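Removed: one protein chain of the complex. Kept in place: all other protein chains.
Per-chain numbering from 1; labels A and B assigned in written order.
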Amino acid sequence: MTAARGDRWTRAPLWLALAFLLLFVLAPLGVLAVETVWSADGLTLDAWRALADDTNALTQLWATLRLGVAATTLSLLLGGAHAWLTIGRDLPLGRFLVPLGVAPLVVPPIFVAMGFADLAEVRGFWPCAMLLGICHAPFVAVLAARGLRATDGRAYEAALLLRGRGRAELWLLRSILPELLAGCLLAFLFTVADHGVPEFLTVKGKTWHTYAEGIFSRWNRRAVGTTFAELESPIVAALPFLAGLGCLLWAALRLRASAPDRGVVRPLPRRPLGTWRWPALLLPLTYLGAGIGVPLLVLTRWVLGSAQRREPMGLEYARQSYQKAIDQGLPDLVHSLWLALGVAAVIVLLAIPLARRSARRSPWLDLLTALPATMPAILLGMGLVRTFHANPGLGWTGWDFYAGWGFAVCGYAARFLPFAALTLASQVRRLPVAAEEAGRFVPRHAVHRALRLHVQPLLPAAWSAFVLSFVLSLRELDLAVMLPAANATAVRRLANAVHFQHEDWSGVIALMLLSLAILVPLLPTLLAGRKLSALS
Amino acid sequence: MRIVPTTFSTAVTTLLLLSLASCGGNAAGASAGDPVSVYCALDQEFSEPVLKDLAKQLGVELKLRFDSEVNKTVGLVSALVEEKATPRCSVFWNNELANTVSLAQKGVLAAYDSPSAQDIPQQWRDPEHRWTGFAARARILIVNTKLIPDRKDWPTSYLDLADPKWKGRCAIALPKTGTTLTHFTALQKVIGDEALGKWIDDMQKNEVAFLGSNGATMRAVREGTMAFAFTDTDDFHTAKQKGFDVACVFPDQGEGQIGTMLIPNAIGLVQGGPNQDAAKKLIDAILSRRTEALLAAADSAQIPLREGVTGPKDAEIKKLGGFRQMAWDPTWTGAHIDTFQREYGKRLGL
Partner (left out) sequence: MSLAVTVTDLEQQKGAFHLGPVSLSVKPGSRTAIVGPSGSGKTSLLRCIAGLERPDRGAIRIGERAVAGAGVHVEPVDRGVGLVFQDGALWPHLTAVQHLTFAAPKLSRADALQLLERAGLAAQADKKPGRMSGGEAQRLGLLRALAQHPQVLLLDEPLRSVDVHQRDGLVLLVRTLCDERDVTSILVTHDRDEALALADELAVMRDGQLVEQGAAVTLLEQPRTAFTAAFLRGAACLQTSALGGGRVRTPFGEFDAPAAAPAANELRLVLFPGDAEAHDGVDGPEARILARLPGEHGMRWRCAVDDQIVVAKAPANPTHHNGTTRLRLTGSPRLLPWQAR
């Protein structure tokens, strides 16, 4: 055995991950950019000028920014407050409420939108902001909870002794600002990139449009003759904006990761809520009620027959709904499950070498991996379709990669890789470099050393990344619409079915999908004897 | 020890490659034994059983791709345009006509004069045989009978949407995709640019709700948010099936009025798509009278275009010949969808 030969093996996954980034992140965006500028009907200065005068595009951009800010503020209030009230507090049921902070993440935003739309008028700006704010609050809740858990209780006690409770709480708030900022940025990115919910609300009478809707609308018009210049100029115009967001996200995550290693800390002391103990319970309950309760309630009502007038609601109707669901949607559900599992597995395999490289040697990789998180999924989807629809380089094999599940897996993996890679990179930064150096004295093959000393300590974080990727893949709608194979997924089918008034059986499929999103991460966690809070 | 590197690197690469390779299909230009690839924009619940039944009869393997309501019709149309150089679809079954015509004009569809289509009226067949219409929907007004119980008060014309009497009480879908886009584009020729522009202006003044889809307008009416709305017969039929208090009005039936628009499904053979022979057989089967009858009997309640084919059971959905049809030109409409979007899109905030 020679070390050099061993290193080649340990570098193979990194090269593979870099090749993946090149193929499924950089190439699609590069193709869009190049075609926009250099294709036969490409971008001209006139098109840019027209874009500047395009009041629709500007209105959409403005509406999106307002929506992003409003929804993120709500995410901060709901998610941040949930963590604030449940970690190290004497809130009743606090122990159970802490891990539930992440739970609304398993509910696809479209379900939340359908749920609220079933109960009330949701067509205006504020209802839309409210829906997206609720859907993306878990990002803030989870990161804030992590920040609070990592804060040293001794430092809080020092602040308490010196400055009193109010100032100590302010100090605590300041100490988790990086986590709050990172959570808010994620919530903002997901909000401005969301196409499904604003589009769904159009069905309910929303008359204003977001940027993601605008991009998609132009994409559709391509089929009937819109030029690339018209189609993609807003995309190109949005790139600096998206790149700015990417930089902010990267900065926030770096800030969090570069915080002193808070691995060995004394937990926060229990901070009494006093007379607010019971009233404060309302906030987490409202958050969870809105994020999970309402969708579950409405979906259950649909299953029981609330979306029709022909028969009485009840178990008999539910039985029929279930039967229709099995007939109509079961294959889609199975596809969704396999797709999400495949995506999560691929993401973790790619994220580990990327995370190690970015944490130890090339921090710029963070920026590269974060790129897909900063753009609407619909935009990434277009880039993927443009790049791969002709199976470049594969024509001679007769293999239709583009139409297969492999392409869907890669597309989804490109979309969600940032979350896993950044989470793992943050974890790598927390591990002592010296412990890895100690491994260089061990007379074993480089691959064995890498697996035992580099990969094994990352396994808990890798499992979290797997779960996150799995859940996000299961609920992804935008890419499901764009990528051919992913058309046959449950979320895409549901979005369709509701349009076609099949609320009854689509309710069953939706509930099954939610069960999968909860059970698949939960069962191994419980079987491995880990605390539920590990998932959050 | 020596096994480790092999196992590890193989695990990494194979997992990735397996995920890539496991489910890929065959590329375009494949042989006669390959599955027939069908892109279908008609609701999966209605079209899938029909297609599977036909596949069984014909003994061909099908590869199906359905459209999303989110990008109704146009998603598959976009895909077909993108894939023109390397087609992977054999048969395109669209649930409306104009976009199919547009595809034909872009050279995506091949000529095929199906023997099954000979009794379909000439107006629904491309003179160059690149597309054929069948099983249609009508653009109708859905009325909430609780809000407007008296039949005499029901709207009767598209112009009623601009009537101040219904200010803020009626809806229509945004003409960005699907049958509504076809409807608006066709109206551009039928009533003229000026009248269409005035109608749109008047509707905006009349606070007509421009919603995301025909399903949405139907839903607004069935739930009582709106008194009436433009929608398609299949949407009306489903709402009625579900027990809601709704009725259907075929608009503009009076003397001198423009008539009700009928928009058929359309089918076309994709130029260079896989397994053309089997694809032609499938097209023949889809265009058969039996299939039209099946689609009429299903919840989609499609109106057969041929004499003698049993129509929808629902008496409210009139049969061909039972109402005044709007005379519109699919070829002209298909060629002008783009210009309509350019001219009117911004006015409607699209």
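Just so we're on the same page, contacts are C-beta pairs under 8 Å (C-beta built on N, C-alpha and C of every residue); 3 or more make two chains touch, one makes a residue touch a chain.
Quantities reported herein were computed from a predicted structural model and do not represent experimental measurements.
Peer 1: Quick check: which displayed chains does the absent chain contact?
Peer 2: A
Peer 1: Which residue from A:Leu22, A:Cys247 or A:Ala435 sits in contact with the chain not drawn here?
Peer 2: Checking the options A:Leu22, A:Cys247 or A:Ala435, the one contacting the hidden chain is A:Ala435.
Peer 1: Which listed residue (A:Leu453, A:Leu477, A:Leu494 or A:Ile509) would be found touching the missing chain in the intact complex?
Peer 2: Residue touching the chain left out of view: A:Leu453.
Peer 1: If the missing chain were put back, which residues of chain A would it touch?
Peer 2: These residues of chain A touch the chain that is not shown: 3, 264, 431-432, 434-435, 437-444, 452-453, 456-457.
Note that only the chains that are shown with their structure count from here on.
Peer 1: With chain centres defined as C-alpha means, what is the inter-centre distance between chain A and chain B in Å?
Peer 2: Averaging C-alpha atoms per chain gives centres 33 Å apart.
Peer 1: With touch defined as at the start, can you tell me which chain A residues reach chain B in the complex?
Peer 2: 1, 6, 9, 12-13, 16, 20, 55-56, 59, 121, 196, 199-209, 216-217, 219-226, 307-311, 328, 342, 345-346, 349-350, 385-386, 389-391, 394-395, 397-407, 409-410, 444-445, 447-448, 451, 477, 480-481, 484-485, 487-488, 492-493, 495-497, 499-502
Peer 1: Given the complex with chain A, which residues does chain B contribute to the contact?
Peer 2: 1, 4-5, 8-9, 12-13, 15-16, 19-28, 30, 43-45, 65-66, 68-71, 74-75, 77-83, 85-86, 88, 99, 102-103, 171, 174, 176-177, 209-213, 215-216, 218-220, 225, 235, 238-239, 241-245, 337-338, 341, 345-346, 349-350
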